[in-house]
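The other protein chains are all here in position, but one chain of the complex has been omitted.
After this line comes chain A, so read on.
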Amino acid sequence: MSGRTCSSGHVVQAQKLVDQLRVEAGMERIKISLTAADLVRFCQDHRRSDPLLTGISASSNPFKDKKTCRLL
């Protein structure tokens, strides 16, 4: 009796795995040459608004020290 419960548990697990793999196999994938181009384009489109990349002046960055005192 317990042997049967044990094997049906294995079957349930195996079925779940197959179902999961079927979901993943059914996905529509795109070539890297196309997707990579989009990743590159995103970086390029946003590079000017990336302060850590381009470095912004002390006057526009609240964390950088300014020469004059600023009353908050």
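Methods note: contacts are C-beta pairs under 8 Å (C-beta built on N, C-alpha and C of every residue); 3 or more make two chains touch, one makes a residue touch a chain; residues count from 1.
In this text, contacts and distances are computed from a predicted model.
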Among "Alkylglycerone-phosphate synthase", "dolichyl-diphosphooligosaccharide--protein glycotransferase", "Guanine nucleotide-binding protein subunit beta-5-like" or "NADH dehydrogenase [ubiquinone] iron-sulfur protein 3, mitochondrial", UniProt-listed name of the chain not shown: "Guanine nucleotide-binding protein subunit beta-5-like"
Residues of chain A (touch criterion as defined above) contacting the omitted chain: 3-4, 7-8, 10-11, 14-15, 17-18, 20-25, 27, 29-33, 35-40, 42-47, 49-56, 61-65, 72
